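The structure appears below as structure tokens.
A single protein chain has been removed from this complex, and every other one stays in its place.
Labels run A and B following the written order; every chain starts at residue 1.
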């Protein structure tokens, strides 16, 4: 018996050290960004700053907070994330629940129908034409609708319903004369908080970080999400580098601004998500399961 | 198994009757499917008609339907291209590399699961997820700073230990490592979530019984935890295979330069460049189709293999 506890303790030690090493590797770059956000940009790009802030300055944050475009982008991103996540859940949850029910016929066909979209798509132009004909160009729907739900989420949510909603419960409610709508809203959803929270966070993170749809579909600057504004600030365009006419000043302007606010912007833009997810974290353990297409 | 279980009590009836009855009784369940099905049809299946431009010479003024058919010309052009084999090889190697590292999140999850101190566990989880929230542009920017040959931290460490600095970013040999491991850094914690969830579902009685039998912690991990989450592992693995040819092309583009192109040139960046930037849509569509075909083939093969070997599979 004693030998076992000893080896148990040894295991704990090794495990803890292993995790600590991983944590250091993961956390170091994060600290770097944080320190860089309040250091002199020149010290950062010349490599003088490597862990703690050097020549502390809050100019980066001042510039970020003074920038109207960033605030507007922030507002747009928040709206897109909230509305998009709500629609995501509205499409995802009923579908995944239905797919978890035994009564549903042709389940396998429907699952394949959904899975196939993961493997094969028509390409950008036809998708663009459809978005255009739905009248969604240059509206927030073009950001939200084209990727409203993916096969992966449906599989995960369906696995949750299969494992966490006891059949007897649904059967019993049915015998009491409840309709499927009623059961879903009154019985199933209240039991499904974990999956709702997790799916909402997953999708919200995607919406928060995505820029490509906005790049393609939005023209009105006032509708730009944060990520697009960030790209404008951070990515020095190759074309601009090779554009001879009067680009010296423009280059310096842009590079200087970018250098100054780059890290502050990272912090400011990632913070909301970083703050939200510890609250959702406790649901993760119960929420994310994935099952096969087999019944 | 055909989905009409609650009708089993009813003696053999015509199939049509069964379907009708099922519908009448459960129509609301079908309504639940409608938003998702409508979405997939409108935004995924309708655009699939566009695949035909891979076999056509797309003229904007003629539209997708009106453009003339040219058969397999675009495919031939791609297969005969000087870069075809290089693109294919780079894509496969890069994808395979990422796939080999597939177990890392599992190891992290297994390790986190064993932690007894709840505070430590919570913090460890929180911190490992954090990089997932950082955008690719920024990650690449950080890579550039850390790996700079003169000022970068990594090279300064190398010099301190007596080595000579390495120009990681322009070396074809290093590209794959940098690309893949920075990806691991970003997704390790996030990827472990799903396994942690699966681990929490392991029946505690199994562990009690094993303890009584005198199994060590390591033995219990290997004989109880891993087998319990195996179905999850297999399904995720196969789903990963399904997107095998999909390497994060935006990150590749940001990290690419003329010196590392020998290894960093992949099919997706090629499609992006020829298709979206140069407007050769038909050619790009043909390459995209080729990509999808490989994906589907891989998926089918791996699913079959997994079913034979482990008894678990996606379908």
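In this section, a residue touches a chain if its C-beta (ideal position, glycine included) is under 8 Å from a C-beta of that chain, and two chains touch if they have at least 3 such contacts.
The working rule: contacts and distances are computed from a predicted model.
Selecting from "Phenylacetate-CoA oxygenase subunit PaaC", "Lipoprotein LipO", "Sodium:solute symporter" or "Phosphoserine phosphatase", the unshown chain of this assembly corresponds to "Lipoprotein LipO" (UniProt protein name).
In terms of the touch definition stated at the top, the absent chain reaches A, B within the entire complex.
From the set B:20, B:89, B:177 or B:262, the residue in touch with the chain omitted from the display is B:262, counting the whole complex.
One of B:60, B:96 or B:297 touches the chain omitted from the figure, and that residue is B:60.
The residue from B:170, B:228, B:243 or B:310 that touches the chain not shown here is B:170.
The chain not displayed touches chain B at residues 31, 34, 38, 41-42, 46-47, 49, 58-66, 77, 81-83, 144, 148-151, 167, 169-170, 172, 257-259, 261-262, 274, 276-281.
Residues 41-42, 45-46, 69, 124-126, 128-130, 132-134, 137, 215-216, 219, 221, 231-232, 235-256, 258-259 of chain A touch the missing chain (whole complex, contact as defined above).
Quick note on the criterion: only the chains that are shown with their structure count from here on.
Per-chain Cα centroids separate chain A from chain B by 16 Å. Of all the residues in chain A, the ones that touch chain B in their complex are 4, 7-8, 11-12, 15-16, 18-19, 22-23, 25-27, 29-30, 32-33, 44-47, 50, 90-92, 94-95, 97-99, 101-108, 110-115, 117-127, 129-131, 134, 145-146, 148-149, 152, 154-156, 163, 179-181, 184, 205, 208-209, 227, 230-231, 234-235, 262, 266, 269-270, 273-274, 277-278, 281, 284-295. If you check the complex, the residues on chain B that touch chain A are 1-6, 19, 22, 25-26, 28-33, 35-37, 39-40, 42-51, 53, 58, 64, 108, 111-112, 114-116, 120, 122, 124-135, 137-138, 141-142, 145-146, 148, 150-153, 156, 185, 188-189, 193-194, 196-198, 200-201, 214, 216-218, 231-232, 234-236, 239, 242-243, 275-276, 281, 284-285, 288, 292, 295-296, 299, 312-315.
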